[in-house]
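Shown here: the complex without one of its protein chains, the others still in place.
Letters A and B mark the chains in the order given here, with residues in each chain numbered from 1 onward.
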Amino acid sequence: MSYQNKDNMRLAKKIGEWIDRDKVIKFSFEGEDYTGYEGDTITSALWANGVKVLGRSFKYHRARGVLSLANHDVNILVTDGVDTNIRADVVTLQSGMTLKVVNTEGGVVNDKKKIIDSISALLPVGFYYKAFHSPAVLFPFWEKFIRKAAGLGVVNFNYPRITQRKLNAYCDVLVIGAGPSGLSAALMAASNGLEVILVDENQQLGGSLVYDRAGGNAAKEMLDELSVKMAETPNIKVYTGSYAAGYYADHMVPIVTAKGITKVRAKTVIAATGAFEQPPVFRHNDLPGVMLGSAAQRLIYRYGVKPFNTCVVVTANAHGYRVALDLLNAGCTVVALVDMRAEADRDQYVGELARKGVKIYSSYCVYEALPSKSKLGVRGVTICPFDEKNGTSNTANSITLDCDGIAMSAGWAPAAALLYQSGMGVRFDNDIQQFVPNSLPNGIFAAGKVNGVYNIKQRGLDGMRAAAAALQYLGKSVETINVDHHQGASPSHFYPIVMHPKGKNFVDFDEDIAVKDFINAAQEGFDNIELMKRFTTVGMGPSQGKHSNMNAIRILAKIRNLPVEKIGTTTARPFFHPTPFGHLGGRSFHAHRLTTIHMWHKAANAVFVDVGAWSRPAYYQKSGLSRIETLQQEAIAVRQSVGIIDGGTLGKIEVCGPDAGLFLERFYTGKYIDQKVGTTRYALMLDESGVIVDDGIASRLAEQLFYLTVSTSNAAAVYREMQRWLQIWQLNVGLVNVTGAYGLINIAGPKSRDVLAKLVDIELSEANFPIGSALETQILGFSARIIRVGFVANLAYEIHMPSAQALNAWKALMQSGVKEGIRPFGTDTQRLLRLELGHHMPGYDTDGLTIPYEVGAEHALAMDKPFFVGQRSLQIIAKKPRNKILVSFVLPLDYSSEMPQDCNLVIDDGVIKGRVTSVSYSPAAKCVIGLAYVHPTQNQLGATFEIRTDNGSLAKATIVKTPFFNAE
Amino acid sequence: MAYQLLKFALGGEYKEPRFFRDCQTPKKSYDAIIIGGGGHGLAAAYYLAKDHGITNVAVLERGYIGGGNTGRNTAIVRSNYLTPDGVNFYDASVKLFQGLSTELDINLFYTNRGHFTLAHSESAMRTMRWRAEVNKHVGVKSEVVGTDEISKACPQLDISCSGKSPILGALYHEPGSIARHDAVAWGYARAADSMGVEIFQNTEVQSIDVKNDQVQGVQTNRGYIATGKVLSAVAGFTPRITKMVNLKTPIVIQPLQACVTEPMKPWLDTILVSGSLHVYVSQSSRGELVMGSALDPYEVHHTKSTFDFVEGLTSHIADMFPFLSNVKVVRQWAGMADVTPDFAPLMGITPIKGFYLDAGWGTWGFKATPISGKTMAHTLAHDKAHDLIHSFRLSRFDEYELTGEKGAASVGH
Partner (left out) sequence: MKLLNCPMNGLRPLGEFIYGGEYREMPNPNNSSDLEWASYVHYRDNAPGVKKEWWFHSPSGTWFIAERNTLSDEVLNTYLFGKAPFPKNENLSDGKLGDEKNTELSA
């Protein structure tokens, strides 16, 4: 039989099917054209066309077809040339799709890499830990091959940036899963007045009611009844085609929809998430044409596609019988039903199947699926008697049956990931061979199969029970509902694993892991479930163990001769399904702050730099000048005439009240209680370990009002710490952060007084307004605070005014300074200017461990005060020898070698003694000046030390006094 | 190589021995007990046996070996630290890593990728230069590079970061590598076991017996075990162990999270770190992007994931690689990092005789695995801290002698 044989497998219209047969969709797959219907998934459309070889496995490149048709495996990953790793089983078919299978060489049918399968005996589990590394020099060579084999799809580097929006939603009850229990839970909760959100990953509601019909109509009728009620209930918001990605603290569940993520904050959560059907394990159980019973049912009833022409059903539960009846209903020839259980004949459907001519083999197993000659499909199956207790098969009495497919139903694994993430405790229920919730956190409930309830009527009731429990949790008075414990045969077989000497009996289809791999791993000592997972990689592929973890646990339990519950489960991390970057990242906001003068700077060709969240001019670009040349010109303007800088980003804090001075004395290192109104003082802030945090200026504007300026990047943190200490000290002080409310302009240079004087009514003379003065006045008709500062020049003024007025003030000052040649300057120039005056800057000339003694700030420490933050630590540190000290240095006037850079090291006799923190050519000093840490024994004026420059040459620096130039 | 493959093919029966014995019943006493069967504890056991001939040693692991931070980190190895002591220590670790596959006879997939710490601001560039200068001074290959060199190594990177925080340059650290983290623990376990060290899994230390400021033994769920020397190598569980001996430390436990994408064909050859964007990313030998971020913002002693982490991380990675919009994140997880105030480890002797600490690893534990094992083994054997770890002593906090790694530590990895 040829595969990709293009038999038409489409059935006559099924009641309730999801496809619209009036809407034909054209697409291509592996270079050939096909048609499907609107509502098809990629896989269902291909299967309808008789195309069965749909993928290649990750490791051995084995041909793969449908396994779950439910995103519980990644057998079928395709690319449309734009996107990759598209999950064809669940992605809706679109017109014009041009699809190819990922990770093949030469197409899915003739994949050249299938050679790896034939040498798989060479590559047992973990082999790569034991190969390639010796001799070590050859590993890079092998690594190239290994890396080439790695990965699935090829990433498209031209894929557009997608920034999906995020929404928030709130509800009383979030019901996850819209099968019979989820629908019943949602309806019950809503009919009692709760706001409900119901989410299901499938395109339509109903869960297994859509497809698990046992050839009859009962399930469909139940679904219709529930659907009518849903339509009549307004307070249920339904998300279909959307999945709950994970459970996060305080009942936050992100719902991933096609259009983005909705973050649902629920008061209660009901997980009615169902169960994943698990494959029985036998040789060649991965061939195209071998699929889970539920997958066959989905093909039939959702998409009107016949799974097989002639098939065998292998089962170990009642579900297999239902599948057989559905297959018969779809016109498949069911050659045999092979039941691995000894007590198969008790099943309720035995009679019906027998009447329909299906031969039932009880206590038999599928020993192996027989590959067609091409190894691309099934030509038959070998079955033999099976002792389910010992898991042994009697091959002497094997029978071969011809068929083109196998449907498998041996059991389930609960889809309990979200419950695990919420903190559920589990127990193993032997009656149903399944882990079930033992304890659930407050507000979390489970219903249906995930809760161990399989009987169809009981599942609906279990949903209502969970809803009643949620109602009670929310304080509503409703009666408790009881649900019967499972009766009859187990829905899951305790060990549906058939050994075969030649292996290829796969447990994990993502990673091509067969039974022998587990046995070998255990033999090597990896006999803990987590170690086994890491060594074999079971469950670590893209489907995250949905179809493999339960069988792995059973196999390990058998190897170790322990009950399953002693093995435990592996952790279930988010996400439930892999989730795209574009969804998770959302719109990628980048917060930034601009001063009110920003647009002026922009128009003046400012080059901006980020300082914290703020954007500040670094300098103003002049055409034909380099950055360095521009900085120097801006600096010269300040030294010779007048410059102006926007300081609106600086932190500004008002400290007011009777205890304001006392508060500052405790918070900063200096003294403020005796500070005179109208003056400023330096403010140095330490942390409790004595390390420098920030510095600024405290201006006393009134007896009970201090106005603090602090550095831009520390403003929020300084204000925050002030608030904390204020709470602790309980002083009579008010704090106001006016950083954004006030603009700040600094004009500096010998002509700054003249420029400012034209705009204010106060006497700015040296005698009347010396350095360290501060006052409130009017400028341009609005109130402003003017502070005489000395950070960048000996004559300089800060003008603080409401931010809305800052641009006017700026323009007025620019206008006022035309004659003086006023020039705007940026932060890069500001750093040079303050360096010329010898001022160090926290964060620039200090690091996260710098203490005041290392930067010569002893003068700022009022150690005789009763207390300030960091004082006690300084008392300890003061007794210890210093390791380094910040000094001011110059290079020789004629220095012309490699220019030292910030962070070049101070080297003495081959040992690191310190580093340069600031260095620049100073047009005012006419030489290279800087600050550097040196060893304390080297800090005398006139002493020299060596700086190692980028090219390795040593620059000899001489320690000098500051300021570096003769001030005006 | 060919022999190893043939052995599997022709052997018929699978004859690979256990990596380490399944120890169940401890002896009454050991010369040393190591608490914690992660990479660090197992490495210490291995070097105790190999370098110092001390083989009467038990490793007690509460869960399974390598199940803590050894199996949760992003497997990056580098030595481009800020202080000479830090650089020397991690450089010694890198050198041990380079020969480790051969020494332990296990393929650790130690692959040299090169490591770029991206700088998005002038101040970040200054820190890069500082690190580069110190690295070069002690002989470690690190240098500040411009955007051309970054683009050459990683042409897919959007240097403008979607226009949001343009990259100005990077610290390039040539020896930066990745390794298969689990295999490091397994390799040390096998090698230590083969020299007589006994490894006990599912064995929890419940209390530590100290008399006259000298360790006497430990109480476990498998009974009391006498010993004069106990090494605590438990990373995020350190506070629980130090509490047993009433030892105060500055450690704070903060979760560190990571996540991984679906496998894709290899395209990212280098390891990229961005301090400003708080991300680091490399591509594993399986083809997955392995990504991490900064520490969680507050103390928690559990390993639950948060959605905030993955939202922030993917947003920033997408700024760097806009074409990843539809690539999917498969799984996120967390580990508990034991963070110190100066971002340097806490190693060596303690005021309690016979109680040794290997802790304070913050986010840098994996890359220190071999050297921490080696220096701690030395420290146990001589009851005196190895020279390489002098700066990392616990008493530095009493002495106000903190180590200066803080300057470069916003996001390190």
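Everything that follows uses one rule, which is that a residue touches a chain if its C-beta (ideal position, glycine included) is under 8 Å from a C-beta of that chain, and two chains touch if they have at least 3 such contacts.
Keep in mind that this is a model prediction, so the values were computed, not measured.
Colleague: Return the single residue from B:303, B:332, B:350 or B:363 that touches the missing chain.
Modeller: B:303
Colleague: Quick one: say which of B:59, B:119 or B:251 touches the chain that got left out.
Modeller: Only one of B:59, B:119 or B:251 touches the chain omitted from view, namely B:251.
Colleague: Sort through A:571, A:794 or A:901 and give me the one touching the missing partner chain.
Modeller: In the full complex, the listed residue that touches the missing chain is A:571.
Colleague: Just one of A:251, A:298 or A:341 touches the chain that is missing; which is it?
Modeller: A:251
Colleague: What residue numbers in chain A mark contact with the hidden partner chain?
Modeller: Its contact residues with the unshown chain are 248-252, 420-426, 440-444, 568-569, 571, 688-689, 719-720, 723-724, 727-728, 730, 737, 867, 871-873, 875-876.
Colleague: In the full complex, which residues of chain B touch the absent chain?
Modeller: Spelled out for chain B, the touching residues are 63, 239-240, 242-243, 248-253, 297-304, 306-308, 341, 397-400.
We adopt the following convention: only the chains that are shown with their structure count from here on.
Colleague: From the mean C-alpha coordinate of chain A to that of chain B, what's the distance rounded to whole Å?
Modeller: 22
Colleague: Using the touch definition up top, name the residues of chain A that touch chain B in the complex.
Modeller: It comes out as residues 58, 83-85, 103, 119, 121-124, 127-136, 138-140, 142-143, 146-148, 150-163, 246, 248-249, 252, 254, 263, 421, 516, 519-520, 523-528, 530-531, 534-535, 541-542, 544, 571, 573-575, 578-582, 584-586, 588, 590, 609-610, 618, 689-690, 843-844, 847-849, 873, 876-877, 880, 901-905, 907, 912, 915, 948.
Colleague: Under the touch definition given earlier, write down the residues of chain B that touch chain A in their complex.
Modeller: 1, 4-6, 8-9, 14, 16-22, 63-67, 71, 84, 98-99, 101-102, 105-112, 120-123, 126-127, 129-130, 133-134, 137, 156, 162, 164-165, 180, 182-183, 186, 201, 261-267, 284-287, 304-307, 310-311, 314-319, 322-333, 341-342, 399-400, 402, 404, 406-407
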